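All protein chains of the complex are present and in place, except for one that has been dropped.
To keep things simple, chains are lettered A and B as they appear, and every chain counts its residues starting from 1.
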Amino acid sequence: MSIGERMLRKEDARLVTGEARFVDDLVIPGALWMGFVRSPYARATIDGIDASSALEMPGVQVFTAADLQDAWANPMPCAWPVTEDMKAPDHWPLAVGQVNFAGDPVAVVLAPSRYAVVDAVEAVVVDYTPLDPVMDLEAAADDATVIHEGLGTNRSYTWTLSPDPDAVDQAFAAAAHTVSERYLQQRLIPAAMEPRGVAAVPGAYGGDLTLYSATQIPHILKLMIAVTCGLPEQKLRVVAPAVGGGFGSKLNVYAEELVASALAQRLGVPVRWTETRSEAGVATIHGRGLIQDIELAADAEGHITAVRVKLLADMGAYLQLVTPGIPLLGAFLYHGVYDVPAYAFECTGVFTNRTPTDAYRGAGRPEATYALERSIDALARAVGVDGAEIRRRNYIAPDRFPYESIAGLTYDSGNYEPTLDRALELVGYEGLRLEQARRREEGSTKHLGVGISTYVEMCGLAPSRVLASLNYGAGGWEAATVRLLPTGAVQVVSGSTPHGQGHETSWSQIVAERLGVDADVVEVLHSDTAISPIGMDTYGSRSLPVGGVAVAMAADQVLAKARVIAAHQLECAEDDLELVDGSLQVRGTPSKAMTLQAVAFEAFSAHDLPDGIEPNLVGQVTYDPPNFTFPFGTHVAVVEIDEETGMVSLIDYAAVDDCGNQVNPMIVEGQVHGGIVQGAAQALWEEAVYDESGTLRNPTLLDYCVPSAAEVPQFRLGSTFTPSPTNPLGVKGIGEAGTIAATPTVINAVVDALSHLGVTDITMPASPERVWQTIEEARS
Amino acid sequence: MNITLSVNGRDQSGEVEPRTLLVHHLRDTLGLTGTNIGCDTSSCGACTVLVDGESVKACTMLAVQADGHEVTTIEGLAGSTGDNGAMHPMQQAFHEQHGLQCGYCTPGMILAAVSLLQENPQPTEADIRLGLEGNLCRCTGYHNIVRAVQAAATGEVEA
Partner (left out) sequence: MIPASFDYVRAASVDEAVAALTEHGDDAKLLAGGHSLLPLMRLRLATPAVLVDIGRVSDLSYVSEEPGGDIRIGALTRHHDLAGSELLRERAPLLAAVAGQIGDPQVRHRGTIGGSVAHGDPASDLPAALLALRATLVARGPSGERSIPADDFFTGFLETALAADEVLTEIRVPALMPGTGWGFEKFNRRAQDWAIVAVAAVLNDGTPGVGLVNMGATPLRAAGVESALAGGASAGDAASHAAEGTDPPADLNATADFRRHLVEVLTRRALESAQA
C-alpha cells in the first residue's frame, strides 16, 4: 500500500477495541485529583475565598492565586502579538483580584479521588462583588466600560492590510454595482468529543516532570510550560496520549496544564484533572465571534473590482495562545477564488467578558469564505444572474497560476471552474432548479433551496519567514526522522501530532512509496517529546504538506545513502542502481542487487562502508515550506424548508475538493465529511448563547446542538487533482476545507429557498424560529 | 454496598458508593477504560454499553442498578462472538469503512450499532441514522459510520 491507495488505518485496531489510552484512561497511582473553583460571574471583584469547609474533608488542599504567585516565571503566553502596540492584559492561571468571564478559575482544589474533588470544589465559598459585564461587541469597542483598567481601552489592536487604499476608493466610486453586507459570526463551542484532561507526573529522581495532556501541541506546550512555570526545558516531557479530537481547541496553553505542572512540581506527587462537558463550555476556548462588514465593488457585468472588509473580533476576556491572530488568518482571503485588483482589510480585536476565543477548525478562513461567498450571491442578485454564473465570471483563470494575489499571497495552483461544474453535476442542479420552480408555481410551503460556495484556503502553515512578517511567535517548519533498521523495518519519528487524522497510516504510505517497503513494516512514532523531541505539532491543515513532506524527504535521504553504500558493495556506479521492490539492483543485471534490509544491516555493522559514510541508515529533515498550500473546491447544498415551522432540512450535499495529490483518498474523504458537518452545524444548529448577566446558557450538549447522524445526509464527494508545486509530493492540506466551504454553502441554500419571498439574508444559526420570523417579515 | 456484575462474561464483585456511576465503576474500578465519557447530560452516547444485551448509557445508570446484570463493554465485544481472537463484525466493519477518526465516540457508537442491528437486522439508511440519534461524533460526519452499519447488516465484512 503506498501513496494514492485507500489503505485501511493502522490506528483502528486499538480504537475499535477500546485499548487506546486517552488521558483519563491513564492509571497513575498516587495521583491527586484536581478541581477548579470557577467564577459564576462574567465580571466581578474577588473579595474573599473561604476554603474552610473544603479543608475539613479528608486529604483536601486548596490553592488560590496568592498561594501560587511564586509558581509563575511569566504570565500565560500569547504567542502572536499581531501589532507593535497590541494591548494584552496579564493573564495568570488563577484569576488575581478580579474575574473577567464566567468560568474564570479562582482556586484549585486537590482531593484524593475523582468524586471527592467535586464535593470539595462545591464546598469552597467565594465572595464576589459583581460588576456590570461588557457583553456587546460594539459597545465594548466604544469603551463605555473598560474591562482591563490598566489598558485604558477594550480595543486590543487594529490590524490593516491595505496595499492601495486609493485604488479601492476609486473602484467603489466607479462601480456599476456595489454590495454592502454585515454578517455575524456567532461564537461556537468546539466540543471535541473528548473533553480536555491533564496528568502531571513528577519524576522519581527530582527535577523532571512528565505532563500528559489531551493536547494538539506537545512540543509547543513543553516550551511554554518551561517559560511560564520557570521549569528547566530539558527536564520536561510532554505526552499527548490518544487524543479525542481537537479542531483547534486543544491547540493552546491552558491554565489547567500550568497549574497541574506547578502543583506536581511543588508537592512531588502526580496531579490530574479531567474536564466535564459543562466545564468545557466555559474553560476551553470558543471559535469565531466576529462582526463582519464587507463591501464589493463590481462593473456592470459583475466583475468584482474591489473588496473592502472591516472586522470587529471578539477576543473574549484574555488573549490565549493565538487569540488575536485568528481573524487575521483570513485577512488575505476575503477575495478568495476571484481575480480582484483592489483590496482593503481591517480588523480590530476587542475584549469582552466572555471565554477567550482562539483557533477553531478553519481559524479565520471560514469567516472569510463566508463573508465573500454570501456577498457574491448578493452581487449576483444585483447583477441579475445566478450564483453559478457570477462565480464563473470572476474565477481566477487556470493559466494565471502561480497567482500573485492583491493581498500579497502566491496561490500555488488552482483550477476552480471544473469543481463548480462537477459539484453541480453531482447534485443534479438543473433538475433541482426545475423542481424549485415547480414548487413555487404550485405555492408549496416546502421550499427547496440550492446554495453554492467556491472556496480557496491557505493552509500548510507555514513559511517561517512569512510568520515572522506577521509577528507570529514561532516558525512553521516540521521535522521528521526516518530510520531503516537492521531487520529492514522502518521507524518514522514525526513532529506532527495526530488526533484522528490517520498520520500513522499516511506516513507509512509515503515511506512505502519512497523506499519500496511494505507499509506494514513502517512504525510511526509521534506525540511524545521524549521520543519525538522536535516538532511544531498539528493544526492549520499543515501535517501532510509540511510534516508528510518532511517524512518523504527524510526517506529520500535514507535512500540516497543506501545507494552510496550499495554502489560501494556492488562495485558499481550509483547511477546504475534502480530501486525495484525494495531492492537496489544494477540496471540490466538484476542478479547484482542488495535488498534495502541488507544495506541497512551493512550500515549497522559498518564493516565495509565507503570513506566518509557514517554508520546506520538515518534520514533527518526539518522542512520549512516555501509557501502555504491552497486547496480549493466547490460545495453545493440542497435544503428543504418547512414554511410553517421554519425547520430547515439538509437533504443533499455535494462537495468537489482539490487538495492536489492525495496520499490516502479514504482519509481525505473522511476529513471532508467531518468538516462539512461542522460547517453545516454553524449554519443550522450551533451558537454559544449568553444571557445579559454574562452567563453561558448552553454549555452542555443538551442545549448546544451538535448534530447527530439523524440531522445530516450522505454526501456526494468528488475530487479534482491540481498538484501543488510548493512541495515534492504535490500535496495540500484538507483537514479544514470542508468546514470552510460548508457554512456559506448551507446559508446560501437557505436564502435561495426563500428568495422568491424576497429574503436575502438570515442570521446564523438558521434555527426554526429565525427562519419562521424571516419568512413572516418577508410576507408582511 | 457490595455488588456483583457479570462484565464481559466474568463475575466482578466489589464495594461501591451508591452514587458511583456505572461508567466510573467500569473505568476506574474494573479498569475497563474503553467506554468513554463525552458529556454530562446523557446526550453524547460515548458511554454506551450493553446491559443484558441492550444499549444503555452507562453514565445514566448507577453501578448499584447494574448489580446482578450482564454488562458488555467494547473490550468484551470481540469475545462475545465466540470466535476466538477475531474482531466482532461491527468492529471490522467500522475499520473497513473508515467509520472512525479520533476513536473517542467509537466504542459507544459500535455498541449502539450492535444493539440497533439486534433489534432491526435490516435497517434502512434512515433507520440507521435515527437509531444512532443518541450518539454524537465530531470527526466523521457520520457518512462512513452509516456505511459501516450497512456493511455489518448485509454481512459484507471481511472475516
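Following the convention adopted for this analysis, contacts are C-beta pairs under 8 Å (C-beta built on N, C-alpha and C of every residue); 3 or more make two chains touch, one makes a residue touch a chain.
Just so we're clear, the structure is a prediction, and the values are computed from it rather than from any experiment.
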Practice task
Have a look at A:D25, A:E640, A:D657 or A:E711 and name the one touching the chain we're not showing.
Solution key: A:E711
Exercise for the section: Can you work out which residue in B:T41, B:S80 or B:Q150 touches the chain that's missing from view? Expected result: B:T41
Exercise for the section: Kindly state which of the options B:K57, B:H88 or B:R147 is in contact with the chain not pictured. Expected result: B:K57
Handout entry: Touch criterion as defined above, residue of A:R182, A:K446, A:R587 or A:R697 at the omitted chain
Key = A:R697
Fill in the blank from the handout: Residue positions on chain B contacting the omitted chain are 1, 17-19, 21, 37, 40-43, 45, 48, 51, 54-57, 59-62, 64-65, 112, 115-116, 119, 130-131, 133-135
Problem - Missing-partner contacts on chain A, residue numbers - result: 114-115, 118-119, 122, 276-278, 644-645, 647, 685, 689, 697-698, 703, 705, 707-708, 710-711, 767-769, 772-773
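Heads up, the rule we're going with is that only the chains that are shown with their structure count from here on.
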Handout entry: Centre distance in Å when chain A and chain B are each reduced to the mean of their C-alpha atoms
Key = 29
Handout entry: chain A - residues contacting chain B, complex
Key = 8-9, 11-22, 24-25, 27, 114-115, 191-195, 242-245, 247, 276-278, 499-502, 666-667, 669-678, 700-702, 706, 708-710, 712, 714-715, 738
Completion exercise
In their shared complex, chain A is touched by residues of chain B numbered 17, 19-20, 24, 27-28, 31-44, 46, 73-75, 77-78, 87, 91, 94-96, 98, 100-107, 110, 125, 128-130, 132-146
